[in-house]
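What follows is chain A.
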Amino acid sequence: MEQAIDIILLGFLVVVAIAVVKQRDLFASVILFGIYSLLSAAIFVSLDAVDVAFTEAAVGAGISSILILSTLALTSRNEKPSSHSVFLPLMVVLVTGATLVFGTLDMPAFADPEAPVHKHVAPRYIQDSYQEVGMPNIVTSVLASYRGYDTMGEVVVIFTAGVAVLLLLSSVRHKEDELSNLTDLKHHPILLNVAQILIPIILLFALYVQFHGDYGPGGGFQAGVIFAAGFILYAMIIGIDEIRKTFTPKYLHWLSVTGVVLYIGVGIVTLLLGGEFLNYNVLAEEKLTGQHWGIFLVELGVGITVTATMLSLFLSFSEVRRTP
Partner candidate 1 sequence: MSAVDLMLLSIAIPFVGAVLILSFGSVRIAGGHVREWLSVITSIALLLTVLPLLEKFMQGASIDYRMVEPIPGIWLHLSIEPLGMMFACIASLLWVVNTIYSIGYMRSNNEKNQTRFYVCFAIAIGSTLGLAFSANLLTLFIFYELLSISTYPLVAHKGNELAKKGARTYLAILMGSSIGFLLLAIIWTWSLAGTLDFRAGGILSEHIGEPVIGILLFLFIYGIGKAALMPLHKWLPAAMVAPTPVSALLHAVAVVKAGVFTVLKVIIYIFGPATLADSLAADWIMYLAGFSIVLASTIALFQDNLKRRLAYSTISQLSYVTIAAILVAPFSIMAAALHIAVHAFGKITLFFAAGSIYTATHKTEISQLKGIGRQMPWTMGAFAIGALSMIGIPPAAGFLSKWYLLMGTFQTQEWFVFGVIIISTLLNAAYFLPILYTAFIEKADDPIAQGTMQEAPLPIVIALTITAGLTLLLFFLPDIPLQLINGLPGVKS
Partner candidate 2 sequence: MSSFFDLYNYWIFIFLMMTGFYIVIAQGNLVKKIIGLNIFQTSVFLLYISMGKVSGGTAPILIEADVSYSNPLPHVLILTAIVVGVATTAVAMALIVRIQKAYGTIEEQEIHEQDASL
């Protein structure tokens, strides 16, 4: 049964991917990509990667699609037929693909529990993380503690993207006073009502995801994306002006800086307390309490930066002048 679902999902993926190649309407391509992302998320679930599925759904199908759609709104919707020669790309792709297939031939069988990946490094996470970190969700333990430094890097990546987009779009943005006349969807009663009910729930859920990541799937990143999604929904349906007034660019910027600084700051504090960078054990008398605090704080940092940056990205794109 499980395998059948898998095969169906994979089949869909293949169909969608080919459709994207063929599709000339960019809007359709984006939607197809959203579908591709959602299907992937489903496969992630079937592969036991619930956190990843969660993130992929929120990011791939959510934020990425919104960003691309915002861009399409500012550029053009249709792709022009390309007069590129197909031969060279095709050869490159075939060679690359063939190399990869060649590489798989010696790979351990799919889901083989004896594969090397399951025999080294990972067993310790599974067996000892509860004693060492004190979190039921091993992914959170690894993400925020064992490999907490990668996650710090990840927050910085998001921050970097925020900075990059602000830098890029600053010259083409509306002035403050020109912004009020942007359209919104306030006049669709159904949308409006649904949104009014949904948005508080979304925000509440985001809070839950933020603070429940220790026990179940989720964490700062997913929560941040959901938070941002809630506000973006509000902006699109009820009114972008209020969002803009609440979250001024400066404020958002400060928020995303705060998140990054919070994360790195935790590391600095651990340094000052005599531990290694991001060694949460030294944050409290009890090691596990220290881990708990450390993870709580860094996840908060992640959540703040992600929320602020995502919102800032959306607002930046929405404020681009339409006339060239």
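Following the convention adopted for this analysis, contacts are C-beta pairs under 8 Å (C-beta built on N, C-alpha and C of every residue); 3 or more make two chains touch, one makes a residue touch a chain; residues count from 1.
A word on the picks: all candidates are chains of the complex that A comes from, given by their letters.
Computed from a prediction, not measured in an experiment: that's the story for all the values here.
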item: Candidate from this complex that touches chain A, chosen among 1 or 2; value: 2
item: Chain A residues within the candidate 2 interface of the complex; value: 6, 10, 13-14, 17-18, 20-21, 26, 29-30, 33, 36-37, 40, 43-44, 47-52, 55-56, 59-60, 63-64, 67-68, 70-72, 74-76, 79-80, 82-84, 86, 89-90, 92-94, 96-97, 100-101, 104-113, 115, 117-118, 121-122, 125-126, 129-130, 136-139, 141-143, 147, 150-151, 153-154, 157-158, 160-162, 164-165, 168-169, 171-172, 215-217, 221, 313, 316-317, 320, 324
